[in-house]
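Only a single protein chain was left out; the remaining protein chains are all shown in position.
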Amino acid sequence: MQPDLWELYSLMYKSRLFEQAVKKLWNDGKISGEMHLAIGEEAVAAGIVSHLKEGDAMALDHRGTPQMLMRGVDPVSLLCELLGKPEGLCGGMGGHMHLFSEQHLAASSGIVGSSGPAAVGFALAAQHLRPGAVAVAFFGEGAMNQGMMMESMNLAATWKLPVLFVCKDSKIAITTVSSSVTSGSLFNRAKSFNIPAKEIDGTDVEMIWLAAHKAIDEARRGEGPSFLLAHCSRPEGHFLGDPLIRITKNPLKEMKDMAPALLKSILKPKGAAVRERTESLSSVTSILGQTTKAQFFNFNDPLDMTRKELKSDKNRLEQLEEKIEQEIKQIVINALNGNTDNKKAVT
Amino acid sequence: MQPDLWELYSLMYKSRLFEQAVKKLWNDGKISGEMHLAIGEEAVAAGIVSHLKEGDAMALDHRGTPQMLMRGVDPVSLLCELLGKPEGLCGGMGGHMHLFSEQHLAASSGIVGSSGPAAVGFALAAQHLRPGAVAVAFFGEGAMNQGMMMESMNLAATWKLPVLFVCKDSKIAITTVSSSVTSGSLFNRAKSFNIPAKEIDGTDVEMIWLAAHKAIDEARRGEGPSFLLAHCSRPEGHFLGDPLIRITKNPLKEMKDMAPALLKSILKPKGAAVRERTESLSSVTSILGQTTKAQFFNFNDPLDMTRKELKSDKNRLEQLEEKIEQEIKQIVINALNGNTDNKKAVT
Amino acid sequence: MKSKTFAQAIDMALAQAMADDPNIIILGEDVQMLRVNLFSRFGRDRVRNTPISESAFVGAAVTAAMAGLKPVVEVMLVDFIGVAMDAILNHAAKVNSFSGGKWQVPLVIRAACGGGYGDGGQHQQSLWGWLAHIPGIMVVVPSNPADAGGLMLTALEHAGPVIYLEHKLLADYWLDYMGIGDRKTVTFDVPPNGARGPVPDKLSPVPPGKAAVRQKGSDISLVGVGVGVHRCLQAAGSLKTKGVAAEVIDLRSVSPLDIKAICESAEKTGRVLVVDEDYREFGLSGECAAVIMEAGIRAKYARVCTNDTIPYSRDLEEKTLPNTERIISAALSLMS
Partner (left out) sequence: MKSKTFAQAIDMALAQAMADDPNIIILGEDVQMLRVNLFSRFGRDRVRNTPISESAFVGAAVTAAMAGLKPVVEVMLVDFIGVAMDAILNHAAKVNSFSGGKWQVPLVIRAACGGGYGDGGQHQQSLWGWLAHIPGIMVVVPSNPADAGGLMLTALEHAGPVIYLEHKLLADYWLDYMGIGDRKTVTFDVPPNGARGPVPDKLSPVPPGKAAVRQKGSDISLVGVGVGVHRCLQAAGSLKTKGVAAEVIDLRSVSPLDIKAICESAEKTGRVLVVDEDYREFGLSGECAAVIMEAGIRAKYARVCTNDTIPYSRDLEEKTLPNTERIISAALSLMS
């Protein structure tokens, strides 16, 4: 089987525009708290979520907007939730880290690593109540060091549960380079639980779709869990307003606040040897450097890759993009006015 | 380097007699709660603890009496602690699952898996304050599925901490056959964290001593953690009074209580299909069978193996055993009277 | 009504419910042996042994409940719940609220609790008041066989997460495993009417959040839960000989708390003594004081609780856990 690239692109493009709209609304002060965008991860979401059907479940982390959208949650009620409106998916009670849709068996959590146990529980229910259904856990490479995630892999493999563990490797967890706090490869870690593992380019939606197809198919047939390690980059940083991004974007302004205290600390008597202090400084600079790189140079936009293929039918592509742009505009308008489908359905 | 088998045997024999005395005192009602003996695991304890010196640390689980004894904790104060006496190592406040000796940097806990983080913390302190010192974590194969244990392995490897992770594989955790709830091999699991791992016969004190020698040496030189997987069997069961042991030892009596309810349950309408019910029953029987086997047939006594080698000097062996027997007798008498070394030192 | 043990009544409630509802499953370490009767009747898919991975399997039980199962997940002893606390604090208790009231978590978390058999401070905690602090979970603690069965049904019928705590001095098999071990050389202060008692042939649920007045009295209200109730009853017997008529209230449910029952009794007697095997500070005993003061009732108040980490030694343990003497002497102080 081959993926329908048009469908995948349309999922990705919609998600991209949706999150860009979210960014604007957040900047306007209409969305509160930490808003984690998943721009750059659309291929992973689309390549996997497009396989899901009724009875399948998703366990999401703090970065789950695209998956909810792609799974078919009403976009206006989703956006209303981010806006904290009573018309929101969760009545404004959950917010962007706590998106829940019982109908889609989709649950989120802001606790890093908790999508592991959550997917295991969904899969256990599937095994009892909906044979053939699967559960997908989405999480970052940082979450792989959370004990409950590793426990979940063992549990899923032991019980041969239909779970697809999807690790989106952004190489960084907030400000910590994950390789500096992780020993051994995540690929081998998954395999050590006897879970078939595959490492993959997280920007290649076609490859992801194919890998997910195989893994989900096996899970549906009762052959147990799989692990996908997908490498992505994420130009919007950890969350909107990410200080690392701010510094790299506007070093003069941000450094003005930061530099004096830093300089004073470095020059203070008592403390580490000069060499160690220099090392500290250079490790800070290196994180900032990596952030800059990830943002400006290293960003393999998953949309570009697919768009290139679809350009063979330029007209269709333009029409599709135009249609989605209109859709998103309307979604934003409706959300700001609180006109959700839910509401329509009720009234 | 080669181990001093006489020294190792004397540690093991002392521990064996000490725990046999504990068993008697427990049967007499003088020791309360769950008393987990480590009879059968003496070679693992002796082969490793004999390498430790001042500044080294031990993190123990619920089965840590031999290690405390072998590390040089005053045996009378140790026994007084099990007896819950004010003269005990911890004034009777801790008991057999919570043996603590600051002098030996030895800490215990009844929470399965917690010896992982505990050893990591000891090793971190060693890295800062006592370069060249090491920390050993003792735990069972069941504890390897506890998230904090896996996290600890990653942490120790990341920070190149001087930790020796010692997994005593008894194949069973209370009544659960560990292979039935564990996916993949524990050996590969440890290796996936980039930790050098070795699998070993837990009754062969010489091999254990040599493996520990290498691992501890490397740790002292700053080369990071190692993992030892030692297979043991444990004829005394999970704890004293273990119902599994009771049933296998005295099936008529114990089954008299258990069988009627079981039979009734199996025959009740509503429930699983007959085949599944039979499966349940046979899995219960199989655990009992394994318990019997472990107890009566499969017990490779680590003491026998060493004793055989030492029999070449029969006189010396007899003298040594005689001396230790006397020692233990005196320890019991002193403990029952509350005559600890601590006390002598104070008065 | 037959006389049954505390443990039999729980097994009975589970068997009754599991026969009716195929979605009830039991998860936990060693449950195939601990619940051997249920295992042999309902099979290994519905009575599942887990690895020692509390954070994963309690977390999994939360979403399993959200997706249509009714898991009874066991954490063996409540002391071990620390390992799985995130699943309770941030997931089980909050999903309903996060989802805007749209998604329920019908989950029972079962654990043994309590001390009095010399097992030390990491295996004898009660923690019910601690757990009840978290909004969104029900916490129940039966004190006798009929309630043990009834409250298990209450828990199974409740739409949200429930923590069900069984005291080891009441549940004979726990005491046997952890304390007796087939010895005739040890004795424990087991409340006989707690460990065994009449149980209806067909169990029905206890109304949620409903305390029971175990003894009427007009001079002082003794408020307790679990084994504490029996300590109160014993103390009430002694107090009677001293001319003091004590009322004994068995809360049964810590959360929701039966504020009405507490306040009515406080109003009547004007003296309240809370007996709580959980830790004294920031817990159940404080909450009882708060609801009385909030109601504007003027009452004298004292509490007999576990003030510190529970010592291993039987002597020290006995002094640390609420005992009848401490209750009597606190009650007499309130009377004077």
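Letters A, B and C mark the chains as written, and numbering starts fresh at 1 in each.
By definition in this document, a residue touches a chain if its C-beta (ideal position, glycine included) is under 8 Å from a C-beta of that chain, and two chains touch if they have at least 3 such contacts.
Everything quoted here is computed from the prediction, not taken from an experiment.
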Touch partners, limited to displayed chains, of the chain removed from view: A, B, C
Contact with the hidden chain (one of C:Lys94, C:Arg110, C:His167 or C:Arg196): C:Lys94
Which residue of A:Leu281, A:Leu310 or A:Leu336 touches the chain not shown here: A:Leu281
Residue of C:Ala132, C:Ala171 or C:Ile220 in touch with the missing chain, whole complex considered: C:Ala132
Interface residues of chain C (partner: the chain not displayed): 55, 79-80, 82-83, 85-90, 93-94, 97-98, 120-122, 129-130, 132-136, 254-255, 257, 279, 281-290, 292-294, 296, 298-303, 307-309, 311
Touching residues (missing chain, whole complex) on chain B: 57, 59, 88-94, 98, 100, 102, 105, 107, 109, 111, 114, 116-122, 124-126, 128-129, 147-148, 151-152, 154-155, 158-159
Positions on chain A where the hidden chain makes contact: 26-30, 32-34, 81, 84-86, 88, 90, 92-98, 109-113, 142-143, 145-148, 173-176, 178, 180-182, 239-244, 246, 258, 261-262, 264-266, 268-273, 276-277, 279-281, 283-284, 287
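Keep this in mind: only the chains that are shown with their structure count from here on.
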Centroid spacing, where centroids are CA-atom means, of chain A and chain C in whole angstrom: 41
Centroid distance [mean C-alpha coordinates] between chain C and chain B, Å: 33
Rounded Å distance, chain A centre to chain B centre (Cα mean): 44
Sites on chain A at which at least two other chains make contact: 147-148, 151, 154, 158
Multi-partner residues of chain C (at least 2 other chains): 45, 50-51, 53, 55-56
